[in-house]
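The complex appears here minus one protein chain, its other protein chains still in place.
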Amino acid sequence: MIRYVLRRLLQLIPVFFGTTFLIYVLVWAVPGDPFSGKCGQTACPQAYVDLMTEKFHLNDNLILQYLKYLGSLFTGDWGETFNGTSVGELIATSYPITLRLALVAVLIEAVIGLTAGVLTGLRGRGFLDNLVLVSTTFLISLPVFVTAIVLQLVLGTELGIIDTSVSDDPSFGELIVPGIALGSLSMAYVARLTRTSIAENRHADYIRTAIAKGQPNSRVVGVHLLRNSVIPVLTFLGTDLGALMGGAIVTEGVFNINGLGGLIFRGIQNRESATVVGVVVLLVLVYLLMSLIVDLLYAVLDPRIRYD
Amino acid sequence: MTDPNLVGGTAVDAAELSRVDDSATETKKPRSLWGDAWRQLRRKPAFVISAVIILLVVLIAIAPGLFSHREAGFSDLTKANQGPSSEAWFGYDNQGYDVYARTIYGARASLLVGVFATILTVVFGSLVGILAGYYGRLIDSLLSRLGDIFAGLPFVLGAIVILTTFNAPGSNPGAVTIIVQVVCSIAVLTWPVAMRIMRSATLVAKQLDYVKAARALGASTPRIVFRHLLPNTLAPVLVYATIALGAAIGAEATLAYLGIGVRPPVISWGVMISDSRDYFRADPHMLLFPGAFVTITVLAFVMLGDGIRDALDPKSR
Partner (left out) sequence: MRRSRRLWGAAAVVTTLSLVLAACGGGSSSSGSSGEVDPNGTFTVYGTEPQNTLIPTNTNELGGSKAVDAMFAELVAFKGDNAQPYNQMAESITTTDSKVFDIKIKQGWKFHDGTEVKAKNFVDAWNYGAYSPNGQINSTFFENIQGYDDVHPADDNAKPTTDKMSGLVVKGDYEFQVTLKAPFSVFATKIGYTAFAPLPDVFFKDPKAFAQHPIGNGPMKFVSRTPNVDIKLTRNDDYKGQDKVKFKDLDIKIYASQETAYQDLLSNKLDFIETLPPSALAGSKYKTDLKDNLVTGHLLGISAIAVPYYVPGYDNLDLRKAISMAIDRTQITKTVMNDTYVPADGYVSQGIEGYRPAVCEFCKFDPAAAKAAFAKSGFKGKLTIASNADGGRKEPLVAACNSIKNVLGVECDFVPATDFGQWRSIVTGHKLTGMGRSDWSADYPSIEDFLNPIYRTGASSNDSVYSNPAVDQLLEQADSTPDKDAAIKIYQQAEDAIAKDLPSIPVWDEKGVAAKSKHTKTVTLDFRRRADYSSVEVTK
């Protein structure tokens, strides 16, 4: 097991280089140079473009640019944006906020999704099952921006239950509604996955055995059924935390949350490779760690799986 | 998820499965897995209803002219923002477009993008996942980390790069080209999810006795993968696929909103939904009708997927 963990940690290194390089190539490949839209309807003075090109090594070939970026990254310098703000600083302020938002979203997914899934899985076909099916499908079929804006308009502007935007350093409470919007798609998936899993395991031999042994119903469901059914859901939730952090661009925009999603989006629009690469590398690392944790949990929860 | 009771090796299931697997070699044609499934499906009302809906949507997509006398491009600004009427069942949008005509004509692109992006994502992701899970070790590490890299890529960045690389900015690619590109971009950027699900399922299924038995008997790798592993790992992927269909239509809307997806004169439900984002309050019918079509279509696919999964899974009989 320890060897497995070590091996996985070692794998972080090539992935780190692979990702940074890939992102570098992608940002580099976004058409339109960074300064084409900077001066409104007129072209920017060549002197300005030259200075910025020089400062951000934009004239070097891709490999050299990449190496220079890595070099400064290893000295702890994340680079700076075109308006002279330190990228490290930006990430340091945005990262905790996005993490908080993603945690809230995953929590909501887990609580609502699992509850709905377990209830419908145990009851089988019926009114509740159909209700969950239709409502989750409804959430799936709407793009996130629709869900987010409708929530904001109805709960914020019309009913005044929530504020239409969150504060600079939002608390967990403020992030509940944005979390619902962000997690809605995955919530639907969790509910359906749990339902499928429970419905399948309900007729399993070990459940029959447990019932035959005369164990109370709550124990059968709580210990045997849930534990075995929750494994695939857990896999999903774990990796989803990583995915949600990068996928929050729209939700963050709607609720004016100063998070990583907005940083990435602005970085892409301004073609600021330093910002985009910095944030994405961080996201990929989180994603990698989460998938490692999930794989380990998987082995712990399910004795049939062995890593050797 | 695979039924854990098979780990204990209940003889009946394993025997039944192996009989099914060897069906091709027997002279008298037995009831095949698919034949059984079909017989069971026909009796389920949910399946029949969803199949009818899907057929209807497909028909609309193939021949929109049968359902709407107006072209999708029809516009009359003097009628802009009017609600539903006998003349325009779904009302007019902010451009004076007939929402009904556009919803009908939008079916084709939406269905193409939704269905093909899902198929591509799921097939490719599953294949990679099954390989990673089956071979394990180095191949698993390589494929899994590759998946991690793609999963970490921001969708917007990847899509902008892919779609603008193939279309010079400012150019106006044809309908087929742009739909193919949108499908491919969605697939390229979302396959890791399907891969992870498939990989987990394969890891479990690999340990099953009958799989071990098949290996011991010297069955070829493709045979083990397709005959033994696939049927047991299909359920979670199918659940994901039905959801991915809705997500793909949503992703298509996001791309359209960014100006890199489906563009005029091609229309899709995603484009309509994305166009309606500023008009929720003024013209709710702009969102309502295309939204309802997406929901009903996705719902039909979800029910279809559920039915097929139940029918294919020998344990749930």
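Letters A and B mark the chains as written, and numbering starts fresh at 1 in each.
Please note the rule applied: contacts are C-beta pairs under 8 Å (C-beta built on N, C-alpha and C of every residue); 3 or more make two chains touch, one makes a residue touch a chain.
The structure displayed is predicted, hence computed values, not measured ones.
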item: Interface with the unshown chain - residue positions in chain B; value: 73, 75, 77-78, 80-81, 94-96, 160, 164, 168-172, 257-260, 263-265, 277-284
item: Residues in chain A touching the chain absent from view; value: 30-34, 36-52, 82-85, 89-90, 93-94, 149, 152-154, 156-158, 160, 163-165, 168, 252-258, 262-263, 266, 269-271
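Just so we're on the same page, only the chains that are shown with their structure count from here on.
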item: Complex contacts: residues of chain A adjacent to chain B; value: 7, 11, 14-15, 18-19, 22-23, 26-27, 29-32, 133-134, 137-138, 140-146, 149-150, 153, 185, 188-189, 192-193, 196-197, 199-201, 203-206, 228-229, 231-232, 235-236, 239, 242-243, 246-247, 249-250, 264-265, 268, 276, 280, 283-284, 287-288, 291, 298, 302, 304-306
item: Residue ranges of chain B touching chain A (in the complex, touch as defined); value: 1, 3-5, 7-8, 10, 141, 144-145, 148-149, 151-158, 160-161, 164-165, 168-169, 193, 196-197, 200-201, 203-204, 207, 235-236, 239-240, 242-243, 246-247, 249-251, 253-254, 257, 270, 273-274, 277, 280-281, 287, 291, 294-295, 297-299, 302-303, 309, 313, 315-316
